[in-house]
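With one protein chain withheld, the remaining protein chains of the complex are depicted in position.
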Amino acid sequence: MRWQMRAFVLAVSAAVPIAQACAQPNANDDGQWTMPAHDYASTRFSRLDQINRDNVGRLKLSFTFSTGIVKGHEAAPLVVGSTMYIVTPYPNYIYALDLSQDGAPLKWKYDPKVAAAAQGVACCDVVNRGAFYSNGKLFFNTLDNQTIAVDAATGAEVWRTKLDDINKGATMTMAPLVADGKVLVGSSGGEMGVRGWLAALDEGSGKIAWRAYSTGPDKDVLIGPSFKPFYATDRGTDLGVKTWPPEAWKIGGGNVWGWISYDPDLKLVYYGTGNPGPWNPDQRPGDNKWTTGIFARDVTTGQARWYYQFSPHDLFDHDGINEQILITMKINGKPRKVLLRAERNGFFYVMDRVTGQVIAADPYGNLNAALGVDLKTGRLIPNPDKETKQGKVVRGICPASPGMKDWNPMAFSPRTGLVYIPHLNLCMDYGAMEANYIAGTPYVGADVKMYAGPGGNRGVFTAWDPGARKARWEIKEDLPLWSGALVTAGDVVFYGTMDGWFKALDAVSGKLLWQFKAGSGIIGQPISYRAPDGKQHIAVLAGVGGWAGAVVAGGLDPRDPTAALGFAAATQDLPGKTTGGGMLYDFVLP
Amino acid sequence: MTRARLSAVCVGLSTSGCAGVQSIAPSAGAHTSAFNSLFVVFLVVCGFFYLLVIGFLGAAILRRRRQGEDGVPALFRVWVGLVSLSLVGLALASWLTDRAMASYGDKGPPVRIRLTANQWWWDVEYLGANPSEAVRTANEVHLPIGRPTLIELQSNDVIHSFWVPNLAGKQDLIPGRTEDIALLPRKIGVFRGQCAEFCGAQHAHMALTVVVEPEAQFRSWWRQQQAEAPAPRTPEQLAGMTYVTTRECATCHAIAGTTASASVAPDLTHIASRKTIAAGTLPMSRGGLYAWIADPQGVKPGAHMPYIGLEARQLDAVVAYLETLK
Amino acid sequence: MAVALVLLSACDREAREVRGKPLPETAVAAQTSQLFPAGGTAGPIDPRAKMYEGNAYHIAEGGRLYRQMNCVGCHANGGGGMGPALMDDQWRYGGRMDQIVASIDQGRPNGMPSWRGKLTPTQMWQLAAYVRTLSANVAKDVAPSRSDTMSATYPPTLAKPKPPTDSDPAAVKGPAR
């Protein structure tokens, strides 16, 4: 106990500013939006500045488009040339809208014919987080574990590759990332005991180039001689087996259902791994590598370069799949290539993306599940009072299972040097119980009830200064924040709320400048693009759902607080505030 | 038939008959030795007092018709003093023995076991230096002689009690708590433990086999238990494996090396290496397996193993496969 | 007298039929549609329904299986999640005992797995009986009040029954007894 406290002090007392300025992200902005994160560095920063702090208040609806689906719409629309592409939740239709015509009429629609049964193994609504455009093709994943490439011009299928089996509980919900001629895709299914993986498919043929599992022996994880983790605990052979009870790694989770970033200079991809399975930690003693951590991999060979574990022996379903923003920061006077990560476990990490060293890790919200991060060993220091135990309900754990921030991505503006984090303020009661593995059924082993954290608000929108290592301002949102953020060169930040408000804030002060009420709650990712008419547009998909909105999208009964893995308790009022229904909203200055 | 079946259980445990495999008297552990010494002390003291009382009573009866309290008040004071002193002595002896017993866990590097009780079987997990060395089995515990074993005790449902009389006294397993007990075996042999707290319908059939063996033998047992299940060799065994890993069996049982990974029933990876079936209800044998799988509710009514109604061919195949799981 | 009567009605409620009653080869014949061209109903309810639904032991066994077979992972404690809620009055494929058994046995196209060959028929009936306690549609005197886990929903011993609304008219309305 004493050493833990000392380490905590060590971690916090180091909270002095580490950077003065931040360098520009590495993207040339031509007004298109070809990938959900806007660029390989995942900034979600648009350099368009027609819409700015002064005129955003006059933003008007330009056109709308209904997807006809009532599930959660988490995807970012893409804009390539004069076409906008929308990928919907199951049944994973692709809609291409012609932006060159008035009202953006439908150009084509692609139906991948997804197996309906896949809905039964999708843990948290049947969402899809977006497609990726590269070299005339659109790449996306289907719920039934296929990666599909379609011709962006015609909507004709080019190839499809089946990557996993729904009978094992696997699904795919993440947005692919194409880099170096490879389509990188990963699995979902951390609640079903699916052994997670990241696969690289050949961009042209769809053939699997390599696949790196998140658990198991080194050869499965693609750990070889080039693997040089920064911290000693990540060194050793076959840790993906040794840090698990026998056989458990085969059903151990670590799914790659979140975001991938890419550094073309280092030729490294960065991505996080999800929670270990089952949730009940008593069934999997050990650090459970390589779950709930971040990998840097050589994009060509898939060989791991380094790894860091955010939550060793994760207790709370704190997946490590959140996005990482790649920037260069001046630290102690020297520019360093870093990655920024608002982690689910409640800490905002600044890491050296060359070596995997944690430079800073600071709580960015209400947190009591951990006492700090020991910067010497890199290890999270759990709070013994909040440790879960099978057969016991542990109360008041903050953050809750969706973490301080879930998958919904933040944005970084090089102009303000701030990171804009849409996140949660939820705490939970957690009752671990024995989970029984039956392939294709949930492998969770926990009853959870979530509720608003201190302050009573369930969502927070924080502007975080990574240099100063503290929040510049924050906006309290009543409902959980489940949408992505967008920031533009006009110094305007956009995000949506679950009751359907689409908001624009002053990126510097956080002042609310404009808002629009959509037909359904917003959990999608806003984008900004230059239309063929030369004007800057803002677009976002509305359509409530996802884990947070499952109460509405799944028609659940909120009288059971443990419904939707406990999220229902925190969103019991949601059915009274919004209804489902996917709709694209596009805005422009008049 | 039942008689034959059950004497077979006992033969499964010991070649020289069963008497004493679950008994306090043939001591096989440090705790039972201490128990025996203390018991003798109590027996002697209590026996002495009993003889005193009976003697006095007999004298009183025989003395009939004689009157007077001559000497009785003095005798009374002696009696009370004697009783009190002996009780102090016994309490002290008991306390010292208890202290001694508490220290047995410190005698050498311990084997660590996590024992989880369920209605009505024992889930056994050997904890290795790192989690991947753990060994999971059920209803059978192997212990190296002369080395302490630390057992973590948990319960998944109701209160049970861990009791291997030849080795040590009881410790309850209480839901929501983790208790522990240390054993220090000092005699090689096969012993039987049994749940000692009433735990529902099949409380009577919740036994635990305890094998005390030399360190080397224990090591090789551990290694063998760590291995995955052997692959089937005959078509019949293969059919059995297919059934076990894809049908009803796989929703509850696990077999390492196959896709069956469920954990609400005993691990079957090395079931054929164990001495009994269904927590000491049947001997491990072809016949035992047939009896148990064909009609578990006839053998152990109320147990959670359901009646499945296998066809004869399926039953043959399943038994053939399970028999290979050494 | 009244006391004795109450107690008398309880005989089969308490029996512990450990083997269950095996299904005949035909399994359950329950129909799940509510449309019957030229009229009709889903037919009489399978007589085994009452036996399982009116028996506390079977319901308790169903409750154990509901957790052990991971039903709880999708349907939570009745509120739903990956699967639909089971504590309300909406039943896509019918809320009758035999219809629930049919859903467990056959699976349903939008993600409900088929448990045929994974669970025994007796276990399916027990599960169905427990599922009906989630909407308080079994007799109060056989329902459990809580389990030894996190408290979630109002105890079925007290909750108001939610009879299935969109099942066919022949469906059981209200408590079985």
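Order of writing sets the labels: A, B and C. Residues in every chain begin at 1.
Quick note on the criterion: a contact is a pair of C-beta atoms (placed from the backbone, for glycine too) under 8 Å apart; a residue touches a chain by one contact, two chains touch by 3 or more.
As a convention for this text, contacts and distances are computed from a predicted model.
Look at the chain that isn't drawn here: its UniProt entry, checked against "RND family efflux transporter MFP subunit", "Na+/H+ antiporter subunit C", "Cytochrome c oxidase subunit 1" or "NADH-quinone oxidoreductase subunit L", names it "Cytochrome c oxidase subunit 1". In the whole complex the chain that is left out makes contact with A, B, C. Mapped onto chain C, the footprint of the missing chain covers residues 2-4, 6-8, 10-11, 13-16, 56-57, 59-60, 63, 140-142, 144-151, 154-155, 157-158. Listed here are the chain B residues that touch the chain not shown: 2-3, 5-7, 9-10, 17-25, 31-32, 34-35, 38-39, 42-43, 46, 49-50, 53-54, 56-57, 59-61, 63-65, 67-70, 72, 75-76, 79-80, 83-84, 87, 90-91, 93-95, 97-98, 101-102, 119, 157-159, 161, 163, 165-166, 168-172, 174-177, 179-180, 192, 194-204, 280, 301-302. Although one chain is not shown, part of chain A still touches it, namely residues 391-393, 431, 433.
Following the convention adopted for this analysis, only the chains that are shown with their structure count from here on.
With centres computed as the average of Cα coordinates, no chain lies farther from chain B than A. Per-chain Cα centroids separate chain A from chain B by 50 Å.
Among the residues of chain C, those touching two or more other chains are numbered 68-69, 118, 148. Shared contact sites, meaning residues of chain A that touch two or more other chains, fall at 391, 435-436, 438.
On chain B, the positions that touch chain A within their shared complex are 127, 130-136, 154, 156, 175-176, 226, 250-252, 254, 256-257, 259, 261-264.
By the touch rule above, chain C contacts chain A in their complex via residues 67-70, 72-74, 76-85, 87-88, 90, 109-113, 118, 148-150, 152-154.
Across the interface of their complex, chain C is touched by residues 116-124, 191, 391, 393, 429, 431, 433, 435-436, 438, 440-444, 447, 449, 550, 554-565, 568 of chain A.
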